[in-house]
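Apart from one protein chain that is not included, each protein chain of the complex appears where it belongs.
We call the chains A and B, going by the order they appear; numbering starts again at 1 in every chain.
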Amino acid sequence: MRVRSASPPRLPKWVSVFGAVSVILLITSQALALFGTPPDRDMGETMKILYVHVPSAWIAFLAFGTVAFGSVMYLWKRDLRFDVFAAAAAELGTVLIALTIVQGSIWARPTWGVWWTWDPRLTTTAIMLLVYAGYLALRSFTDDEERRARWSAAVGIIGAINVPIVWYSVKWWRTIHQVQSTTESVDDIFLAAFLLNLATFTLFFVYLLLTRFHVAQLERAADARLEERAIGGVIHV
Amino acid sequence: MSWRREWSRIRAIVWKDLTAERRTKANFNAVLFFAVLTLMLFGFAFGPDTETTRSAAAGIIWLTILFAGVLSFNRSYEQELEGGSLDALLLYPGERRSIFIGKLLANLGFVLLVEGIMVPAAGLLYQLPLGRAPGRIALVLLLGSIGFVTLGTFYAAMASRVRAREVLLPLLLFPMLIPLLLGAVQSTAALLGGDLMGNAGSWIRLLVVFDVIFIAVCLLAFDHVIEE
Partner (left out) sequence: MASDGPALQLSGVTRRFGNRWVLRGINFDAEAGHAVALMGRNGSGKTTLLRVISTLLRPTKGRGRIFGHELVSEAHEIREFTGYLGHHAGIYDDLTAEENLRFSLRMAGLADRDSDIARVLTEVDLLDDRYSRVRGFSAGMRRRLALGRLLLRPPKLLLLDEPYASFDQPGIDFVNRFARRIADEGGIVIIATHDLARAAATVDRVVHIEDGRLLEGTSPELSPDEHVAREVP
């Protein structure tokens, strides 16, 4: 992104349009899922929270995959934009994971009568929340931009590597979570609703990520102007 | 890079850390007493019924190791930061990874020494049949400690240099240790109970996998983390 000393970068028009479209699609797909599908044989209407819960969980993990990707790219290219991108994804991911856990808890209550179970998926999700809370805490305590980027990258990558290990170990430890409906055992209409919501949530996530990244770039552009005054010349961010 | 030179550097760091520790002993004593104190606190929290505490013993032992051990990792770097010797360490020619390996081994020695006293103490407090499978219990202690110390030494390289280091280190470290905690506690509990289901073996394998993966990952990432 080129920054000239005259004007700060503006959010590209297409991102705003994309955002509006994705929100509309999101609302539509949720409405379809909530009102357009029949209740589940066994679970009744409570099953419908899964149309929010599963996509939320999906994009939460997508966010953390993005953190890992951004971290690797930063260590490779040493371009601070990758660090900013990873941090934006981590913030989003942490919020989404918290929401996912709350939704999972809300679903567990009428289904199994408990607010919390130690099942693999819920537990792994809670652990990832803690890992990324640590990531964000480390960032907030580290002032130097370059050191913060390096350290975050290391913590982000190592945290991501732990996900499958946590998953398997918790699974061996305890398995009472409902077996995930595979595509064979789900009626077409359920499947369509799931996949649709998965897709719209993903689009919405991309919009949020781009916006958050843009805000971070604005901050850096402000910094760059300070740098120009300090050293002289036009700075490209 | 020559292996012999690096091995000499690693040995130098281990020697230096352990010698400095041996001279003061203050840290070792404090950590050891804290470990015993924690064991007793757990006893008060879960007791006095012997059956209850005995069934929770594996968990109690490993949580005590974690809580006591985490106190020692920041100290490993603080001694470098106090005198400005971290700069000197970083300026020597050679692999910076050797600093990590050296500190890891020194911390491992420290932690194992604490365990060597604390685990028998737990055996006495909670009436545990440690003699049932002493070799394999020792193996679990070793494998669990290796993973713990590896990640602890790694994260302390960062935490020791920022504010709120006392809370930041456990916050970063403990979520990462959960698979290790599960593996160590499950295998220890199984071994103490006679391992009727034969589960200990699979959990021990998990510990080995965990250790191998994170030793490799931390070795790769250390250079990026130890720089100023």
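Everything that follows uses one rule, which is that contacts are C-beta pairs under 8 Å (C-beta built on N, C-alpha and C of every residue); 3 or more make two chains touch, one makes a residue touch a chain.
None of the values given here were measured: they were computed from a predicted structure.
Novice: If you put the missing chain back into the full complex, which of the shown chains would it touch?
Specialist: So, taking every chain into account, the missing one touches A, B.
Novice: Given the contact definition stated above, which residue among B:L63, B:L89 or B:L130 touches the chain not shown here?
Specialist: Considering all chains, including the one not shown, the answer is B:L89.
Novice: Could you pull out which residues of subunit A are in touch with the chain that's been left out?
Specialist: 143-146, 223, 226-227, 230-232
Novice: Which subunit B residues touch the hidden chain?
Specialist: Residues of subunit B in touch with the missing chain: 2, 5, 8-9, 11-13, 15-16, 19-20, 23-24, 79, 83-85, 87-94, 227-228.
Keep in mind that, in the parts below, only the chains that are shown with their structure count from here on.
Novice: For subunit B, which residues count as touching subunit A in their complex?
Specialist: 154-155, 158-159, 162-164, 168, 171-172, 174-176, 178-179, 182-183, 186, 202-203, 206, 209-210, 213-214, 217-218, 221, 224-225, 227-228
Novice: For subunit A, which residues are in contact with subunit B within the complex?
Specialist: 75, 127, 130-131, 133-134, 137-138, 141-142, 147, 150-151, 153-155, 157-159, 161-162, 165-166, 168-170, 172-173
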